[in-house]
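Of the protein chains in this complex, one is absent; all others appear in place.
On to subunit A.
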Amino acid sequence: MSNAFDFPGGIHPPERKQRSNQATLIDAPLPGRVTLPLQQHSGQPATPCVAPGDTVKVGSVIAQREGMISSHLHASISGTVREVSTTQIIIDSDGQDEWNRLPSIDWQRAAPNALFERLNESGIVGLGGAGFPTHIKARVVERHTIHTLVINAAECEPYITADDLTLRHYASDVLEGAQIIAKLCGAQHIVIGIEDNKPEAIEALRQAIQKSQPITVELKVISTRYPSGGERQLIKRLLDLNVPSGGLPADVGVLCHNPGTLLAILHAVRDGQPLVSRVVTLTGEAISQPGNRWVRLGTSIKELLEQVGLDHTALHQVIQGGPMMGAPLLTLDTPVTKLTNCLIAATIVELPPAPVESPCIRCGECESVCPVSLLPQQLHWYARANDDAKMERYHLFDCIECGACSYVCPSHIPLVVDYREAKSRIRLQRIETAKAEYAKHRFEFRQARLAREEAEKQARKEARKSQQRRTPTSAVASSEKVDLRGLRIAHAAAKASVKKAEKTLARVAQEDPKQPLDDLEMQLATAQENLKAAESQLAQAKEQQAASAPSQSEESS
């Protein structure tokens, strides 16, 4: 059970998982209407591709990804589009639940590109909470060598049992999803990290592991301690590898996935089923039938909780996510999204409001529980003094916002709230200082777009000309020398800069999911415009050469 490797600090909050892990995983009733926000993932919101009045089936694409770090969105029920706004799409159900599935793929034989494309068109994002588009994460192999795929089943937050129940019911499917990802990223090892408070899931995995192939899967049961489910903390505990500060697990050859995401990947590949539903833990003392449900995305949280016996009078607050890192909902009129893993309908006795804050007495409890070995009390001091430079010096951006420090603080100081505010303030400042740079990038993008349009116009003109030319005489043809080699080099350079822009973007987006990405998306778009221009110039040059070559050969013969 115990493990030689460990991360510093950590806490043991009350688990309270029994409330939701007793019942089996069942489907929630089909909603009569769904509200689908255009942004249910990190990066740019998707762009709607349907209009009010359109009929859709389950799985029809209703919004397309915008830019690189973004994700498609699909109808989660069949029916009629009722409303399309800048932030969301509302669909009314026809009660039929008709599906629009993609063809099944045999992943063991399929080419990687077909699988990447399937992940992209299925709109899969990380279901553990970060919401990072899976198709980008899967392409990690283009930039890094991965040796181990880690399945993060630690689920260390109190209350949440979604991964636990997913594994009890779908252990072998989750492992098959892991095999797909392992194939795509070239990992030779698959390791599952799970906390020892989930004996049924562990047993289910033990059974499933024996049949999982081609890569053997290793099951590592770790003792329960918050926050073992943090990506860096889990990698440290399972593999004794330190993910560098500001880096990614891929930097040490590791890729981390949540069981729910792996199951969604298998459903997309094997069954051609896009991401239209997810497992949500419904728990808390204010509902009478707690448990886990398969919920269609866009289902109203209010309706969902009422279906499981919400007692409005007993309800104090609904928390989305876990009690440590989640956030209270201001209104229940909000839909379940790809990121909703848990809803806690808590009574006031269960999760009372935090007592009034008192001064920090520098007791150092926060330091002893910090899983990253930061000095939370020093950060607190500088946060209250708005000393951002000092905060960065004390590694503010290494904070994983797990809330262990706030949890043990005897003065009830909401430390993590302070850190979050400081982080977003610093992010804004960075944008402010880089504004001139951004303007330059926007200008470059415009230039590149104009150049591309010009090149394409030129190409069309040439194409028309050469068609007219071909019929009468060939005499006038290209006396001008075509610099095919130069164009080929330019094309290759443009392609390389697109790759580079993609790499930077993917990296930044994963390192700090809350960092705005507009500027990097703009730079990528510029590179793409340049590539298109180079492509059309090259194509045009090739055509010219092809047109002139036969005529020359005719003359010479």
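Just so we're on the same page, a contact is a pair of C-beta atoms (placed from the backbone, for glycine too) under 8 Å apart; a residue touches a chain by one contact, two chains touch by 3 or more; residues count from 1.
Definition applied: contacts and distances are computed from a predicted model.
*Asks:* Would you mind picking the UniProt name of the chain not drawn here, from "Ion-translocating oxidoreductase complex subunit D", "Zinc ABC transporter ATP-binding protein", "Acyl-CoA dehydrogenase" or "Spore coat protein JC"?
*Replies:* Options "Ion-translocating oxidoreductase complex subunit D", "Zinc ABC transporter ATP-binding protein", "Acyl-CoA dehydrogenase" or "Spore coat protein JC" considered; the missing chain's recorded name is "Ion-translocating oxidoreductase complex subunit D".
*Asks:* Using the document's definition of touch, tell me which of A:Val56, A:Leu238, A:Val308 or A:Met324 contacts the absent chain.
*Replies:* A:Met324
*Asks:* Can you say which of A:Gln22, A:Gln108, A:Gln188 or A:Asn242 touches the chain missing from this structure?
*Replies:* Reading the full complex, the residue touching the unseen chain is A:Asn242.
*Asks:* Which residue, A:Gln22, A:Ser288 or A:Ser373, contacts the hidden chain when the whole complex is considered?
*Replies:* Once the missing chain is taken into account, the touching residue is A:Ser373.
*Asks:* Residue by residue, what part of subunit A touches the chain that was omitted?
*Replies:* Contact residues on subunit A toward the absent chain are 7-8, 13-14, 37, 39, 41-43, 130-131, 158, 232, 236, 242-247, 317, 319-320, 323-324, 326-330, 334, 337, 339-340, 346, 351-356, 358-365, 367-368, 371-375, 377-378, 389-390, 393-395, 398, 403, 406-412, 414, 416-417, 420, 513-514.
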